[in-house]
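The complex appears here minus one protein chain, its other protein chains still in place.
Our next item is subunit A:
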Amino acid sequence: MKIGVVTFPGTLDDVDAARAVTHAGAEAVALWHADADLRGVDAVVVPGGFSYGDYLRAGAIARFAPVMGEVVDAARGGMPILGICNGFQVLCEAGLLPGAMLRNAGLHFVCRDQWLRVDNSATAWTTRFDTGAEILVPVKNIDGRYTASQSTVDELEAEGRVVFRYVGRNPNGSLNDIAGITDPTGRIVGLMPHPEHAIDALTGPSDDGLGLFLSVIDSRVTAA
């Protein structure tokens, strides 16, 4: 299976995302922001960082990059897409996921290991988890406070589309402790914390994050 990892100017976590993909047993394919070409991949990770310096708003300019047009088309065609941190912000700006991220309620950049609860283990990226499982992954951002209109939040909750929720202290004041969500199909997932930084005990607080990448490989095997 080929999983593409997008690099924009200012992306930071593409190397770790590609490493996580490889570690899970898939082939990581580098996707360049200026190329309207997905190079035959089966899934895409939009990784974290500060694309275009977070100018205007986090993710606001990245969504107009040539590669994003292809990502949006592929996503609408059913390709699994994962947005991590800045990648989550990009997917929201691109309209693939509802809502937006605001400056953290405490105004601080928060960088720490964070417990999350998996509330939806039926998405393309979370089938390796048990529903209700708690996982430990790093969180590191200043614009991580998820928000959406009340009707959107009600819809997400009613449809079980909150995939990850902060356990213990909410690092940013997000609505309903939301850390990650999915689209109605369960194939597009975005989250603020960083599963790609938690794939082995040597470099992360756990290997819990690997489950997302293993899940999407499973989804491909199941589909085939």
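Following the convention adopted for this analysis, a contact is a pair of C-beta atoms (placed from the backbone, for glycine too) under 8 Å apart; a residue touches a chain by one contact, two chains touch by 3 or more; residues count from 1.
We take it that contacts and distances are computed from a predicted model.
Colleague: The chain dropped from view, which UniProt name applies: "Fe-S oxidoreductase", "Phosphoribosylformylglycinamidine synthase subunit PurS", "Sodium:solute symporter associated protein" or "Branched-chain amino acid ABC transporter permease"?
Modeller: Of the names offered in "Fe-S oxidoreductase", "Phosphoribosylformylglycinamidine synthase subunit PurS", "Sodium:solute symporter associated protein" or "Branched-chain amino acid ABC transporter permease", the absent chain's UniProt record gives "Phosphoribosylformylglycinamidine synthase subunit PurS".
Colleague: Touching the absent chain in the whole complex: find that residue among A:149, A:185 or A:203.
Modeller: A:149
Colleague: Consider the whole complex, including the chain that is not shown, and state which of A:20, A:44, A:60 or A:179 touches that chain.
Modeller: A:60
Colleague: Based on the whole complex, identify which of A:106, A:168 or A:184 touches the chain you can't see.
Modeller: A:106
Colleague: Since one chain isn't shown, list which residues of subunit A touch it in the complete complex.
Modeller: 56-57, 60, 92-93, 98-100, 102-107, 147-149, 173
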